[in-house]
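What follows is a set of notes on a single structure, which appears directly below.
All protein chains but one are shown in place.
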Amino acid sequence: MINMYSKHRIAPKRMLAAALLAGTILGGAGLNFAAVAQEKVVIAVSPLGADSNLYWTTTGAFIMPSMQTLVGNDPATGKYDNSQLAESWEHNEDFTSWTFKLHPNAMFNDDWGPVTAADVVHSFEIHTGDDAKLSGISKFKAMTITALDDHTVRFDMPSPDPDFLFSNAGRGSLAIYSKAQFDAEGIEGYEAAPAGSGPFKYEGREVGQSITFSSIKDHWTGVTAEFDEIEFRWVSEPSTRFAMLSAGEAHAVTLPRDLRDDASEAGQTVLSSSAGAMQTTMLFTGQFMRPDAEETRDARTYAWADQRVREAANRALDREAILEVLYGEGVGALPVYTMDPRFPGYSEEVAASFDENYGYDPEKAMALLAEAGYPDAFDNAEIPLVVTSLAGNPEFAQMAELVQAYFDVAGIKTEMREQDWATGNTAIRGFTADFITPMRNAPVRPSALGVQIFFTKHASPHLDIGDPEVNELGGQLVAETDPAKRGEILNKMFTRISDTYAHLPMATVPATVVVNSDLVEGWTFPGATSSGLSHYELIDLK
Amino acid sequence: MSGAPILQVENLSKHFGVRTGLFGRQKRTVKAVSGLNFEIGAGETLALVGESGCGKTTTTRLLLRLQTPTHGTVRFDGRDIHQLKGADLKSFRSRVQAVFQDPWSSINPRVRIRDFVAEPLIVNEKLTSGDIDIRVHAALDDVGLRPQDARKFPHEFSGGQRQRIAIASAIVTRPSLVVLDEPVSSLDVSIRSQIINLFKDLQGEYGLCYILVAHDLATTRYLADRVAVMYLGSIVEYGATDDVFDTPAHPYTEALLSAALPADPGAVRNEIVMSGEVPSPLSPPDGCAFHPRCHRCLGDACRTQFPALISQEQGRAVSCHLYTE
Amino acid sequence: MADTPIRTVPSPGLWRRARSLPLVPIGVLLTVFIIPAFFAEWIAPHDPYVPNLKARLQPPVFFGGTWEFAMGTDRLGRDILSRILHGAWYVLAVSMIGIAVGVVVGTTLGLVAGYVRGWFDGLVMRLVDISLALPAMLLALALAAALGASFLSVVIVVGFALWAYFARQVRAEVLLLRKSDFVARSLVAGSSHARILFRHILPNVTNTIVVLATLQVGIAIMLDASLSFLGIGIPRPTPTWGLLVSDGRDFIATDWWISFFPGLAILLTVLSANMLGDWLRDRLDPRQRQI
Amino acid sequence: MLRFLSLRLASSLFALLIITLIVFLLSHLSGSPVDALLPDDASQEQIDAFVRDWGLDKPLWRQYLTFLGNALQGDFGTSLKWPGEDAMGFVLDRMPATLNLGGLAILISVVIALPLGVAAAVYKSSPIDSGAQIFALLGQSMPNFWLGIILIWVFSVWLGWLPTSGMGTIAHAVLPAIAIAWFQISALARLTRSAMLEVLDAEYIKLARVKGVPEWKVVWKHALRNAAVVPLTYFGILAASILTGSVVIETVYSWPGMGWVAIEAIRGRDFPVVQAVIIAYAVIYMISTLVVDLLYVLVDPRIRHG
Partner (left out) sequence: MAEAPLLEVTDLKVEISTKAASFFPVNGHSFTVRAGETLGIVGESGSGKSMTAMSLARLLPKHAAHIRSGSVKLDGRELLTLSEPEMRRVRGKEIAMILQDPQTSLNPVFTVGEQISEALRLHAPGPRRTLRERAIDALRKVKVAAPEHRVDAYPSELSGGMRQRVVGAIAISCQPKIIIADEPTTSLDVTVQAQYLRLLREMQDETGMAILFITHDFGIVANLCHRIAVMYFGRIVESGPVDKIFARPAHPYTEALIAALPKLRGQQGRLRTITGQPPVPTDQIAGCPFAPRCEYADARCRSELPPSVDADSAGDHSASCWKVDR
């Protein structure tokens, strides 16, 4: 009996232990994860490239909703407005001097006082320091800033900059920090909790996981969010984000196209930005039109140095089908990368003749290739096609696969190369790129800016296509200040780019976000920022 | 002893360094064997007896040149085996072989019998494959196996047969000396006598000489011409087998023999109570290593002085204070 | 010196061995893995590479689909079944070559280290430590960034991830074997160290190597899949199973078949390889007890 | 004992030194951080300043020596990707997250694998045995990210029992820990099984039965205590695998641990953090093997007195 007894004595003990363990787990489960509290909005997006409260040390992909810039974008149209810190602005005739007048009632959160010209000057200084990595900041470094009075600042620049508002709006090259806070707490104060003037107050961040803001009840703009808190969660797996949305853990998430369809089928709501947020293309890299290309290397190693090959490549693509797969219905083809109807220089003719010149025509593609002697006339007939799934552009992998398939039909041999942005950039900067790579323009830059960055040597030398005519026009553009003439030059540039089949333009795409239809009624945002998202205070909860 | 000795061992010692204590600061020396002297003549069998840990195995490994001695020499045919090189070494390897205790572990399970038996020939002599086959078949025949067994793998044989295979491999080069390390202790009784007889037969036929390590004293007595009794790394008594077994001189030999159980309920046994067990070689007792267990301990002399091995008449030698003046 | 005696279990006859073959795992391996690897060209009903945009996201047969696409199609309308069949070859190649690299490097180092001991042994064991301490995944990321993701870099990573296991195991076996009587016997016979190493010790560790290699098939395939997940596997459009599962992972809740069937192929292959490995281990070496 | 430990420590340090070299070379082979960390339109002055600041213009060996010297003082530089963060400090901040997750994964794998292995050994060749083996093998047969996502859908979305992702309560850790652990269960259960089989054949088990010890006590007290030594030796590898597994699983579950840092840092060419994180991984591994060696001695008196 002793043995029997001891057997029974031990068993309950073990069961107790098991129960304790289970209890701890379930008990813990009950604490926190149940559906999010109504007053807190959760938005799950891909992790950021860089993550810091010191905005100027990041590449500017995410501007915190607690911070404001000088110029705003209208949520419905994307047009510049005075919803941010500048009440009004003006520029001199040749666009070399811009003056901004601040809203007199603009206040920093956390009682750091009114927003003044001193704050702008101070922010300008920290943004142009050595540790600044912001996109477009090099332009700021060449400027000088002057505080004209408490609420007026003037920027002076060495060359005309008609698109200066872009830098201060969605692009967000200059976020306004509080000088008062800096004087009181130094850089550590910014690191711990930067005071901004936006409709949200910075609450804190878990590096790599989330960042939280509370909404300000009587904000100086008079706009107040209808919820108490907003939390951004960085979640790299799209399906995890989808799961969070489905489980009610997130109000809004960003999803790749197919999952968006799935989510919409499952009853969630897909919201698009009111304006185009991104343009995509595939670039023939390498300065293939440069006259000195022959000297520096054998141009024939680049199949696409021959315009007939470039045209064939474009003709080989059934854009309608590709865009439908990549972005869904309703996304229009883009005639020239960086050309946008919102900005000067838009060429109706190029757009109108796009179908005729770039339309799907495999026979013509094959004829052109035969004429060009492809592949026999080229040393390197196999064109590497770069896939960059690391860059947070989920559709790029498919884009490359589809392009490859269509190329294959037309007889262009390609070889996939999985490559991250950094490696690709290294090759491009070193002028050793021998691949076709997907590229995006987000937020959509003003045409003048975009065309110079991606096609001329003027803004970023390594992306220059090497066409003397485009570069010549680019040079004129830099010097020209008359809006009408600038438009003409741009128009010519786009025409030239289109005529020479300098790239494989794809689409203008709005930014989209999927919201949990049980929790969110709607949200209007212009798609004007790098991430596409903004105007969080306008999220309309059910 | 008939003729010149084939193997001479002089002052042979093997010490191992052992680190002990925290951080291994203390470096101790373990004297696995020390100051061994003996020799073997052609066609003779010398047995090494003693309890486990007495240095028998180390001794055989030194004789087989598997280990290098700390002091002393082993001469085979008059030449120091630890100095041999090249062809001389090959010749030594082919003339000295061994049979180990466990027939299960001493044969590579992945090698055919033919290749196992032939290995000493293959590595030491230049023979054609056909010649090797002939020699292997002859050796298998010698140990009572059939030529067709050469094609098989070890697992197809029983323990007794495996030991025959091991013996075949040991005699295939017609060696002069075979070291037998507990060659029958893992065999069944009914097989044991077959193998013991086989050793005798082979010795008669080829004039082999054996160095036998065995813990079964009856087997030792049956096979050995002379015997060296070892205790804690030293030889305590040495002499012709019959002499040593019939009139043991050293108290340890006496005790050892009295512990052996004759397979005869009527046999008279003079039981000697030997207290305790063999001390650790790490901390051997001072003086005579056996004195803590000795039933005839004389006192201080035994406790402090190491008794030298003193030759008696008829090639006998004893290391005991009882026999020193 | 308490040596574990090395004993081998008498192997049963060939016929008995054949009768007890684990037919199910072998059958599964053949149908899912080996035959497709070599004959996908002829078996696959569709071209695995060409998108068919009219047939996007077709569900599998019995789930609203048709026999034309028995396992459904992916987002570009490519036939999942054909992609799985064509992917088998790459999976086979990566795992086999990767394991071969691991076996050759690991066995050689383990063999020599265990036999000669001394400083070389110390060095090899430190290398093993280093290799185990460096997560293979991180190495892969760095390597992919350095060399570009390619078939070669995947093979290198798999080899690097596996060699240490072989080295450890082989070394441990050699340490036991070198003390065995048959090695002593062979030394007495006059064999050179090279002969002992290759003629006596190596054949006795082959079982271990074979068993371990079988069990590593799973690890190799998993590693390949994880690399695809991180975007540094064999580049597109090569339909390796890892890529197929990885590409379809977003759609587990909706278009589940995209990742389910390649996942099932991986599961069946790895399960069978492991079962076969277990069976081999039970048959070949009862002492063997590493993973 | 102490001597053994100090030897182990010395060899671990040597291994770490080699690892620093490998890590340094690899991270420098893998391209310039300039392209990852500066925007597309960075000017040449920006690039030059960056190169100068990070010492990228010095010869490689100088860079390594500088790196090593600083590393010895725990200074791996400042993160490039998380501006203002001290690289090692940043990694160390993430370490508890990974250790918590890894610890839970180890706990889960042990709690499941040990009984599974014991049951399989006790009921050798029975359906229980095959069932246990197949259950254990399943974890090794599924890519862990796939398993991870399935777990999210089943337990978070459909059943709503556990949160999908992120870090917070212990409930957040359950799914990722299971996703990591399941892969290990197989290996651990198999080891336990074979060790138990060996031990159950031992004489002292017979002796225990002869004494009249009830069977469950024979298995769980006499046999397991001995068999546990074998899985224990596997713990170093277990730790390594769990660290490796965490790289993928932390990404799936947005678990802000070291694995997450590692991937983000490598993608961003954040040299200082890459170096810090790999060294941290290596140190954890070395420490865990050291701890295993110590445990080994505690569990097995044969070694203590050997």
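Residue numbering begins at 1 within each chain, and the chains themselves are lettered A, B, C and D in the order written.
Here is the rule we use: a contact is a pair of C-beta atoms (placed from the backbone, for glycine too) under 8 Å apart; a residue touches a chain by one contact, two chains touch by 3 or more.
This structure is a prediction, so every number in the text was calculated from the model and none was measured.
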Next item on the list: Give the residue, chosen from B:11, B:129 or B:158, that touches the chain omitted from the document.
Entry: B:158
Next item on the list: Please pick, from B:114, B:221 or B:321, the residue that touches the omitted chain in the full complex.
Entry: B:221
Checklist line | Touching residues on subunit D - with respect to the absent chain | finding: 124-125, 202-204, 206-214, 222, 225-226, 299-302, 304-306
Checklist line | Where the unshown chain meets subunit B, residue by residue | finding: 51-52, 158, 160-161, 188-194, 196-197, 200, 215-219, 221-223, 242, 245-246, 255-267, 269, 271, 274, 277-278
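Convention: only the chains that are shown with their structure count from here on.
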Item checked: Distance from the mean Cα position of subunit B to that of subunit A, given in whole angstrom -> 85
Margin query: Distance between subunit A and subunit D based on Cα centroids, please, to the nearest Å.
Written below: 36
Next item on the list: Determine the centre-to-centre distance between subunit A and subunit C, using the mean Cα coordinates as centres, and give it in whole Å.
Entry: 41
Item checked: Numbers and ranges of subunit C residues touching at least 2 other chains -> 145, 249, 252-253
Checklist line | Residues within subunit A bordering two or more other chains | finding: 237, 239, 243, 246, 390, 420, 422-423
Margin query: Per the contact definition, I'd like the list of subunit D residues that touch subunit C in the complex.
Written below: 11-12, 14-15, 18-19, 22-23, 26-27, 29-31, 133-134, 137-138, 140-146, 149-150, 153, 157, 183, 186-187, 190-191, 194-195, 198, 230, 234, 236-237, 240, 243-244, 247-248, 251, 262-263, 266-267, 269, 274, 277-278, 281-282, 285-286, 289
Note to self: Show me the residue ranges of subunit C that touch subunit B in the complex, using the header's touch definition.
What the structure shows: 5-11, 180-182, 184-192, 195, 199-200, 203-204, 206
Check: Once bound in the complex, which stretches of subunit A touch subunit C?
Finding: 237-239, 242-243, 246, 256, 258-259, 262, 265-266, 321, 324-325, 387, 389-390, 397-398, 400-402, 404-405, 408-409, 416-420, 422-423
